[in-house]
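Here the complex is missing a single protein chain, while all its other protein chains stay put.
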Amino acid sequence: MPIDQRFFDYQGPQSLRALLAICGIESDDADDIEITGIASSQNAIEGDLCFFEGKASQAKSVSSRAAACFVKPAAAAGLPAGVIPIGTSHPRASHKLASEALYKLKDWQASGEAPSIHDTAIVAPTAFIGAGAAIGAGTTIGPGAAIGPGVQIGENSVIGANVCVRCALVGNHVKLYSGASIGEAGFGVTVGPEGAEDVPQWGRVIIQDHVTVGANTCIDRGAFSDTIIGERTKIDNLVQIAHNVVVGRNVMMASFTGISGTTQIGDGVVMGGRVGIADHVHIGAGAKLAASSGIFRDIPAGETWGGVPAKPLKQYLREVAWIQKQIAPKKTPK
Amino acid sequence: MPIDQRFFDYQGPQSLRALLAICGIESDDADDIEITGIASSQNAIEGDLCFFEGKASQAKSVSSRAAACFVKPAAAAGLPAGVIPIGTSHPRASHKLASEALYKLKDWQASGEAPSIHDTAIVAPTAFIGAGAAIGAGTTIGPGAAIGPGVQIGENSVIGANVCVRCALVGNHVKLYSGASIGEAGFGVTVGPEGAEDVPQWGRVIIQDHVTVGANTCIDRGAFSDTIIGERTKIDNLVQIAHNVVVGRNVMMASFTGISGTTQIGDGVVMGGRVGIADHVHIGAGAKLAASSGIFRDIPAGETWGGVPAKPLKQYLREVAWIQKQIAPKKTPK
Partner (left out) sequence: MPIDQRFFDYQGPQSLRALLAICGIESDDADDIEITGIASSQNAIEGDLCFFEGKASQAKSVSSRAAACFVKPAAAAGLPAGVIPIGTSHPRASHKLASEALYKLKDWQASGEAPSIHDTAIVAPTAFIGAGAAIGAGTTIGPGAAIGPGVQIGENSVIGANVCVRCALVGNHVKLYSGASIGEAGFGVTVGPEGAEDVPQWGRVIIQDHVTVGANTCIDRGAFSDTIIGERTKIDNLVQIAHNVVVGRNVMMASFTGISGTTQIGDGVVMGGRVGIADHVHIGAGAKLAASSGIFRDIPAGETWGGVPAKPLKQYLREVAWIQKQIAPKKTPK
């Protein structure tokens, strides 16, 4: 997926050699190419620079269309033919440096075209609307709300007081309650030569029509793809949705639900309060997750699970009852 | 409880027939009445339109004073005499449509009388104070705080930076720390013909004297009644209190406490961090709830409970110790 230039300023193509110099990596003089973009290792296309940190045996999973790839020396030989390997002890940290030379996140106050605000939209005087943003008919923007550069908000949506929205496309009839944070950087950390480093997040947040987002809830933008909230999904206060999460339609999430990166939630899933879901799992359509459960694996469609780590709810409740019986046996004559 | 017109604009009485037309429900021409208000099924009085979604056998619990009631056809015959039944497959979704024709939540920027701000109150230049709001003597309103139309704040209270308050009455000597969200819509969702729908929330938040509310904590307004926080209750950061919750005096709630809708908390209850409480339960006065516990039932006054699902703390700790013993038995000679 190409980087959306409404949210990230493209610095233009650069020579691989120049990028490597930025990373402090020596390159021989014989071989240079033009790098035009960045991507994840699986989705890289012509001109893209990517990175690979997995096992050497899986280096062949890197897209064969990628121009070049940061990789640990031991895995370099496994890359597909045609992908230039760039050996480094910290592939992801090197990719961070190079990618930030190609793209820059637009600051809230980035200059650009005046925002386009429909005549029937109502914007509070203390709200902030960034350059190039668009606000649709009938939409209201509350006091202190911050709408970042390039953000698109549809019609008849209600953006509450002190809500922050950046790097996002928001549909019609959407409600974002006070203090919600949409589109900040996801929590991606790598270890570079100097210690922990944030890895840049180049994706967006897509909020479809009729979604409601509770007060002080956070939805992070994707890393290389988008975080997506499907139509009519209803989200309570103080929920956390991490980068790259894809949520279906008509999903309900109660307070303190936390969904880790790249997890997928099917249509109509219902979550009680304080449900935590690990990264990279898939919750099938119509599943129900009991309050306080901790989900560390895929859940089949339509099932009801509970507990930490979660199991089918009936089994969990049988365990709870069984343990209680062991400790406090009924005082009946034997 | 009547709807508070400081926070919701009353559109005036309407004919039942006109309201049904809005809902897409056909009505015969013979029978029409004037609807003057909306209420829950239990509290409806003369002129009120309500809804009932329970079991047919309990339809008689609907207030006999109600003018009319949206009800599933199978339960219609069970309503008290004199209540006009309005058969519909989605009673609550229909009621939503009709009620929004009778009342409208005032937008942050609703027009009206200039707010009344005491001479000794200090309001930051970037704060927003809505029409008809009142700020008492000695109260300070921090930068970026948003005080909605009609909100009443007493004396010597401290409203932090970027706090949002709407549909609320706030007492004296109250502190609301940065980013707290008071009075947003509770998380009420029903399923209508087109999928998930928010149900409107017509109540308020009442915060009594000497209450402290932590940073980024959320307290939702009630659905048809009020969410109430009793005197001297102290609430930590990042707590969630849902609609219609009634909290007593001198209650202490640590971070990540979540209290679901319509639950009641007695005086002097103490909650450790990360306590979750289900909806419609009652926590007796002076009860202590251990950190991380999940409460799904009433707790008697004065008791100490822990675990998920919670049980008396001593029993919970015995279970924890017993399980550990099964797995790692002491290596003693037999």
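Chains here go by letter, A and B, matching the order in which they are written, and residues are numbered from 1 within each.
The rule is short, and it goes like this: contacts are C-beta pairs under 8 Å (C-beta built on N, C-alpha and C of every residue); 3 or more make two chains touch, one makes a residue touch a chain.
Not measured: the values here are computed from a predicted model.
S.K.: So which of B:Arg166, B:Arg274, B:Lys288 or B:Lys311 would be touching the chain we can't see?
M.R.: B:Arg274
S.K.: One chain is left out of this view; which of B:Leu105, B:Leu238 or B:Ile299 touches it in the full complex?
M.R.: Within the whole complex, the residue contacting the unshown chain is B:Leu238.
S.K.: For the chain not shown, which residue from B:Thr126, B:Asn172 or B:Gln315 touches it across the whole complex?
M.R.: From the options B:Thr126, B:Asn172 or B:Gln315, the contact with the absent chain belongs to B:Thr126.
S.K.: Going by the touch rule given at the top, which residues of subunit B touch the chain that is not shown?
M.R.: The missing chain touches subunit B at positions 122, 124-126, 140, 142-144, 160-162, 175, 177-179, 210, 212, 214-216, 231-234, 236-238, 249-250, 252, 254-256, 273-274, 291-292, 308, 320, 323-324, 326-328.
S.K.: Since one chain isn't shown, list which residues of subunit A touch it in the complete complex.
M.R.: Touch set of subunit A with respect to the missing chain: 107-109, 126, 128, 144, 146, 148, 162, 164, 166, 179, 181, 184-185, 187, 189, 191, 194-198, 216, 218, 220, 238, 240, 242, 256, 258, 260, 274, 276, 278, 294, 296, 308-309, 311, 315, 318-319, 322-323.
The rule we apply is simple: only the chains that are shown with their structure count from here on.
S.K.: Between subunit A and subunit B, tell me the centre distance in angstrom, where each centre is the average of that chain's C-alpha atoms.
M.R.: Comparing mean C-alpha positions, subunit B is 31 Å from subunit A.
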